[in-house]
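Missing here: one protein chain of the complex. Every other protein chain is in place.
Presenting chain A:
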Amino acid sequence: MTLTNNERRVLDALAEGDGDTDAEALARTTGLGRGPVEGAVELLAEKGYVNVDETAETLYKLTDEGRGYADDGLPERRLHDYLVENDDVTTDELRDVEGFEIGIGHLRRKGWAEMGATVEPNEASRGDDEEALEALASGENVDGVPETLVDRGLVEREEERTVNVRITDEGRESAEGDDRGTVGALTHDLLASGDWKDADLAEYNVEADAETTHGGREHILRQMANRVKEVMTDMGFQEMEGPHVDAEFYINDHLFMPQDHPARTHWDKFLVEEPQRIDELPDEAVENIRNVHREGAEGGDGYHSEWDRDVARTLNLRGHTTSLSMRYLAEGVEPPARYFSVDKVYRNDTLDPTHLLEFFQIEGWVMARDLSVRDLMGTFVEFYSHFGIEDIEFKPHYNPYTEPSFEIFGEHPETGEQIEIGNSGMFRREVVEPHGIDEDVEVMAWGLALERLLMLIYGFEDIRDVHGTLCDLELLREVPVLWN
């Protein structure tokens, strides 16, 4: 009969010894752990090579606290002693005796004292608990330790399980007998010595389950980000990068967001404690932005509110990556151009299963002469089709920085519902004119949350499972990879 390596080692150890021992001793002699030994013993027992006999013994052990009381007496005993030694003791006076807080309850429960204006001691004979405590302290094992000691945490009870193993005749036969030659693992020694030629390689149960190997893998949200980046670059988009902490100048003012816009209030954005403001802003750009806020773009009107350079210098954790688009436009981009980013944004808003304080925004824009809203629509239809989202609809919408603007709706790949999957529009002249962009050049842009796309594709219900430190490793290890 074929034995595993562990079984073979245990059986050999038994045969070499007197054939009657326990699992603990076997673990020592074989060098295997107690667990593997017991596993092997169980298998050997099934084959009839060993007899197994389990016994359990209850052991009691003093805790540190219990040991202290064994030396100094239980707190209630100490209180009682004090009462016997002193007359007319009040509760307040007794309070000063060490162990009062613990002892007073037990004192009353055991009926060792009467509580009145003064505390008067009763007769208090030595109890079973005190006997047991003393015996345990002197190293004796005590039968029937009172439960109260365990409950009070003075004594710990341990079950010691002994697995006695005795080799059978069949076992001894096997250890000495014919199938000595079967070999479990093919080893370096067998190969180097040439002994493998004579070895009888044991049959394995090839249908048995094997433990799952968890190799390294990319985070599922990162896979999604990279999939999106792949689609974007395939569509001719060049990636952007830039600061997470940026001046409101780029986050809001460039987007023609009036400085008194409700979304620019203190509580919607993450401020920075130190430094609070960007060093400097380019003067010319500041003038261009100020003018467009106050006077509007050519042929239009501005806002009816003040524009303050210091507000524009205020640093925020960016609420959107459109700040990157603005920085690129400010640097000067010639049409035609396509740019994108998939990067973190921060919203001081809500934290719940579908909203995070920080998430990845997919941002993209196309700049070319004579672009129309139909080109914008065509771009999105193409983009979303790569993620299985069809039947795109465009709901007219309002953004301070785009006109026309659309919320993009698409059919949920699983449920078939129409759901919002992005926000888009043509940048207003007030946004592009400060960068000297010609009037016949349009810039269309859109944005959406990467997490939202991931949740749609995988049906995740709580985004915190996959983004952040609350992630479940099992989910990260087992979620199917994204390739399609």
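By definition in this document, a residue touches a chain if its C-beta (ideal position, glycine included) is under 8 Å from a C-beta of that chain, and two chains touch if they have at least 3 such contacts; residues count from 1.
What we mean here is this: contacts and distances are computed from a predicted model.
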item	value
Hidden chain of the complex, named as in its UniProt record, picked from "ABC transporter", "Phenylalanine--tRNA ligase beta subunit", "CoB--CoM heterodisulfide reductase iron-sulfur subunit D" or "Methanol--cobalamin methyltransferase"	"Phenylalanine--tRNA ligase beta subunit"
Which residue of A:Arg166, A:His244, A:His320 or A:His412 touches the chain not shown here	A:His244
Which residue of A:Ala113, A:Met232 or A:Ala312 touches the chain not shown here	A:Met232
Hidden-chain contact residue, picked from the options A:Gly31, A:Gly48 or A:Gly378	A:Gly378
Sole contact to the chain not displayed, among A:Asp72, A:Glu114 or A:Asp349	A:Asp349
Touch with the omitted chain, as defined above, among A:Gly116, A:Gly144, A:Gly194 or A:Gly215	A:Gly215
In chain A, positions touching the absent partner	214-219, 221-222, 226, 229, 232-241, 243-247, 260, 262, 266-267, 270-275, 277-280, 296-297, 299-302, 304-305, 315, 317, 336-338, 344, 346, 348-349, 351, 356-358, 366, 368, 370-375, 377-382, 392-398, 403-406, 426, 428-430, 440, 442, 466-474, 476-477
